[in-house]
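The other protein chains are all here in position, but one chain of the complex has been omitted.
So that you can tell them apart, the chains are marked A, B and C in the order they are listed, and the count of residues begins at 1 in each.
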């Protein structure tokens, strides 16, 4: 796959997204804004016996955001809540046959929304909130291959980064403007 | 005539120059280097009764230099010395059907060489040397039409000049390098 | 599948007549115009013929036209050229907030090099108020730059009026006419401008060629050094085929300026009316002071890239904002300056018509647009009737805010994440 192109699988999930919609009596609802671009995703969970019985989503976002939203709902349906939180943005991207490097950040939306929905469920059940989902911190720093070299050379301004800057919140790479949009989303 | 092109008359005088050669027993010989480009012209005069009986030239220079050398010899042959000195570089250019603005400076070579030859003749005859030939000062400042505007605007660096600089010695426009080459010519 | 290209503001196809002329100067009359031999002379003459054609389109003298590699270089040369040439006495520049990035990022660069820049606001239709220009001018102002026709929303600015103000104040005026050239009349005299940028590939000429009008007597520092080409304003072997293409395109545009745009306006209005018949849509840009080929509409609650992608699946080419910002993460700076919310801005779709666009093309696009908007709205968490999330649920994104302070000022996001080719 050319690194600039969406796979057929992405386009399939974009054109025919699975599990779009709402669950009126959801056990957990999570909505997040993507700190990079301001796009928004909401996830509804129906949880029974620690297992995700049903899941639906709504997404305001790019093609990759819609496709990752769609596929993550397919992936976690039927999983235990614990296993679902192990699903990282990288897993989601892999399941789609890969995402262009510049769209890797879009896959965070799905993992973050899932976490938010689970936390909503946990709060309702008197449990403590959980931090970052598994793999989030480790995997989110999804720059393309050029970055390894950039680091060697002391991060020169001329080499390709994801959108010319680090997009990992851990690394301080999120534009305030974007984060604000997202927060207000 | 496009301002970038040599006229047919120039090309005729370049390909078939008149009066090329030397006069071994010349009454006056003048050689000058063109201060702009370093090209060199030598003129031989045979003078009798204050009249130019014969004239020959040799030129190391561009097509315009050769053509102007050729035509000035045609023009002054038979003239009185006084009349010959009235022949300006502009007259020479006009006689050739015009020169491209950028080649106007080439016509100075012919007028200057003629003056040098006349002065050589005058020194030999105990006469004082003469300064600039007629029209030299007034006419040599041969910039193209753009210059009028340049002057209005206080000589901005972006507008066309002859070779990007003033070529009139009176205006201080001669590159030292060039002048030195010419002097050493 | 029908294919409809409605992205003529991003770039246009090269016209056959233009391509044919260029081909000759690539394969046959391929000389270097600086050469003194006959190959060089032929190339040089062709270049000067083009200069005359461009001069006719702009209403200036051929000697006032400098060929460039395109609109971006023209904007850079105009702004940096004047700024650096006058920097000893003047360090202030005025531009509008809705300029193209070629202007805005050049200004940002200048801000890092001792210049002050005033970014003028626009009203809700995208218009600059000439009085704002007047008020912003100081004794240290060297240049005002306000674009003629905006590339995103199509609003046409009151350049002649601004020009009267800059003339009076003795300040240079540059206008970016990349979008307006060939579409509405332009004339540097009537518009009172000292510098004007045009680009060939926006008017059926080739990419990689453009021109900058520099009023005689205007002081500029060149950007690129080398041979003394283009009156020492632009070093480098001249792109003769590109220049010839620009010249032919300019001549054709000039000759057809009366016919084409008229029919285009009718089609554009049909397109706009159709798009506005979709619920919760709004037109961006001025309703009447508008480029004849531009329609820009925002749809509530849906996001731009997904609309483009869905349109692409049915063979329709459109963009969000400019070609450049359509691949950017940030919402259009133009729409934000016009007062749209970030989400309104993110939901804008620009469709720009061309010479060959037909009524059938427009109707085809309209027939597809409604269902696409409905489908995406059904998916949107922002659309009416969707269950609103509670405050706490947005915590995950709020958490990111704490890192925001570490950031570099974000640069141009062109070619950024949002733009992806599938």
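Keep in mind that, in the parts below, a contact is a pair of C-beta atoms (placed from the backbone, for glycine too) under 8 Å apart; a residue touches a chain by one contact, two chains touch by 3 or more.
Since this is a predicted model, take the numbers as computed values, not measurements.
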Where the missing chain touches subunit C, by residue = 3, 5, 7, 10-14, 16, 18-19, 22-23, 26-28, 30-32, 34-41, 44-45, 69-73, 75-76, 100-102, 105-106, 108-109, 199, 201, 206-209, 223-229, 231-232, 235-242, 305, 308-309, 311-312, 315-319, 323-324, 326-328, 411-416, 419-422
List the residues of subunit B that touch the chain left out of this view.
-> 2, 4-6, 10-11, 14-15, 17, 20, 22, 24, 29-42, 44, 58-66, 100, 102-103, 105-106, 112-113, 115-117, 119-120, 123, 129, 162-165, 167, 169-183, 185
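By our rule, only the chains that are shown with their structure count from here on.
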Determine the centre-to-centre distance between subunit B and subunit C, using the mean Cα coordinates as centres, and give it in whole Å.
-> 52
If you average the CA atoms of subunit A and of subunit B, how many Å lie between those two points?
-> 80
For subunit A, residues contacting two or more additional chains = none
Expected list for subunit C, residues touching two or more other chains, is none
